[in-house]
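See structure below.
Note that this complex is displayed minus one protein chain, with the remaining chains in position.
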Amino acid sequence: MKALSRTYIIIIAAVIVIAAIGAALVVMMSQPQATGTVKIGFLGPLQTEFGDVGLKSVQLAVEEINRAGGVLGRKIEIVTYDDGNAPDKGVSGFRKLVEEDKVVAVFGIHASPVGLAILPLIQQYKIPVFAMGATSDVIDINVSNNPGYRYWFRFNTNASTHALFVYYPAKMIAQQLGLKKFGLLYDNAPWTAPVVSTVKNAIKQDGFELVYEGTIDIGKTTSFVPHLTKARDSGVQLLLVWSAYGDAKFLQRDYDDLKPPFVLIQFDGVGMRPEQWNITGGKTAYQVFVFFSYGRGAGADPKLKAFYDAFKQKYGYDPLFYAPYIYDAVYAWKKAVEATGRFDGDAVADYLEKNGYQGITGRWVFTKGHSAMYGEDYIATMALQWLPGGKLAVIWPPKYADARFQPPPWLSK
Amino acid sequence: MLMAIGFNLVLGVSRIVNLAYGAQIILTSYIASTLLNFIPAVVALPISVLLSLVIGAILWLVLWIFRKDLILSIVVSIAVALLIEGVLLKIYGARLISLVIAPGDIMGISAQWIIAAISSIASLLAFYLMMSRTMIGKRMAAVAENEDLARYMGINVRVTSMLSFIIASLFASIASIAITPLYAIYPHVGWYYLTIVLAVVIVGGLGSAMGALASSMILSFTQSLAAYYIGSPAKDLIPLTILISVLLLRPEGIFGRGVRWA
Partner (left out) sequence: MGLKEISYGELIPLAVILIAMSVLPMLGLSSYMLTLLSLLLLFGALVSIYDFFYIRSGYINLGYTFIVASSAFSIAITLERLPTALAILAAFPLSMLFSIAILVPMLKLRGPFYSVATLLYPFTLAPIARLFPEVFGGDVGIYVRPLLSSPTHLYYLSLAISIGVLSLLFILLGTRLAIKLAMIKDDETLAESSGIGVVRVKILSHVMCTLMVTAVMIPYTQVSGVASVELADPMPVLIYALMASALYKPGSALYSFLGGMGIWWLDNFMRAAMYDLRLVVASSLLLTIYAARVVLGVAGTKIRK
């Protein structure tokens, strides 16, 4: 037994030593950086869809830039760290990227807790950070109140602006069809609080009527029949939905089965994808979805379409969610660096604060909280309508629209 | 409901905590999604189920060896679950995949819902008949009640346990094929399924198959009724309140049979 125990200890010790040597080798190999290269970091939840798509977009942008000669004559290398959406890993990973890997910029950051946790570090290191998510308004408030956080740029809008994603196309449809009565259905989660107050103000200001309000119990609502029935009984003509956790697919199926006499316009954070037709078994006809971006419409910007084509060619599927946003972020950083001739955070921040960036998704101009300004002249999301047969048509904003909104046939009954 | 009954069956009969159950569920879907690219559903689905049963049997073999040591069996089942998730992540990536088995409607109702409903009801009926009318069912009940006594009575506990595992794996496969087209899957979602199963199992009763049936009804109906009749946010507290109340007041579950397995 003693001899066996000793053998066991030796085996385990050997495994640990090998792992430690491997770790040391990797650390050694990562330093110093080769002459003629510059490193950027990607910090995000790499084992989730959001992180995976974000990284792929950054990789695509970096490949293109390197093919064209790099930035300031230097090739870009990407160093990654999987934060798993956890703030303790985020802090650890951020420090590693900056201190050990000597990155000059960090991209990624999907979760708001991670964004919040690294703000003091951003101030300490003065490294520009380009977030693709972390949309909490709390971060905006912190950034606008603390000049030391100026190196943070969110290449996305904040949570409260999500109200307008759904409201603007809904308003257009209401005006097109002469409808007045709105209903709201949203995740029972803190992120929707500013969304709901924003949209309620907008409804009131534009002379519409709010007749129904309901919430989604996240992760537990598998039947939306009660919600849809209640909305119908309340006289709703347009139901606006905000769902970020994947529950909306049940709503989409139930809406199609029930065919209530109102229009459904939704921000479905997980379901804004071409596969949603299949996922719901073809039950999204006539429903309006908000997409962060969509490059396959007839009216799509050619540069956006080119990004979609390049992404599909490299990875085999179209980009999802806010992939084009973080792609723009890489090019925005490149532009700032080349315009100023420097990689440091102050130069990049000064440039972006003053000039913004014209990207494939629109014009990036930043608020005081360094979030993207939203609107047709800035960054605008798109509203797409599913048509029978599984076709998608862009119906809003007008400059990208390739079709008018088609009311469901049962609305006239 | 089906998944919860399968989990409870293994827990009750074999005293095995199979925390790889969620991973088993989605594994069937991933296998099916791959096979459906090459062969029609009528062939792909039975093969997926069969492969899942084989994996279930291997898993049983491993967990059976460790079952007397609780730490080992829990650790091994968690490790297997993570291994499955890791392998799926590596092969398929983090993207959602959807399984299309039965597109379209029949008389206005989704064909997939009909398949899910029919397969669930048929499975439950078969399970009920097996437990109440067959010798296998009676043996399982005997082993669940008192393993040592069952052994003394001449029941082969090992074979009975293996059968319970295979039936649980079968339920997992059927549930997977029935509901994945309705949900869409990704490698980590197995843990989400496991938590649903655990919630149903805990409310209904640990080790009680009928308890699982009852509690899944209670939780679903309560939620639906609350969504219509009670305003938010109160209604969203109800399922959580039921769960926490059971955990605090009667952690063995509503239909559970008190402290088990000293």
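Going in written order, the chains are labelled A and B, and every chain counts its residues from 1.
Here is the rule we use: a residue touches a chain if its C-beta (ideal position, glycine included) is under 8 Å from a C-beta of that chain, and two chains touch if they have at least 3 such contacts.
From a predicted model like this one, the values you see are computed outputs, not experimental measurements.
Remark: the omitted chain is touched by one listed residue; of A:72, A:193 or A:306 this is A:193.
Check A:75, A:95, A:232 or A:363 against the missing chain and you find that the one touching it is A:95. Across the interface with the omitted chain, chain A contributes residues 1, 4-5, 7-9, 11-12, 15-16, 19-20, 22-23, 26, 46-47, 79-89, 91-93, 95-96, 98-100, 111-113, 116-118, 120, 136, 138-139, 188-191, 193, 218-219. Within chain B, the residues in touch with the undisplayed chain are 11, 15-17, 19, 65-66, 68-76, 78-83, 85-87, 89-90, 191, 195, 198-199, 201-202, 206-207, 233, 236-237, 240, 243-244, 247-248, 251-252, 259-262.
What we mean here is this: only the chains that are shown with their structure count from here on.
Rounded to a whole number, the gap between the C-alpha centres of chain A and chain B is 34 angstrom.
Those residues of chain B lying in contact with chain A across their complex are 89, 93-96, 98, 100, 102-104, 108-112, 181-184, 186-188, 192, 220, 223-225, 227-228, 232-233, 235-236, 239. Those residues of chain A lying in contact with chain B across their complex are 47-49, 51-52, 188, 214-215, 217, 219-223, 225-227, 229-230, 249, 253, 257, 270, 273, 275, 278-279, 281-283, 317.
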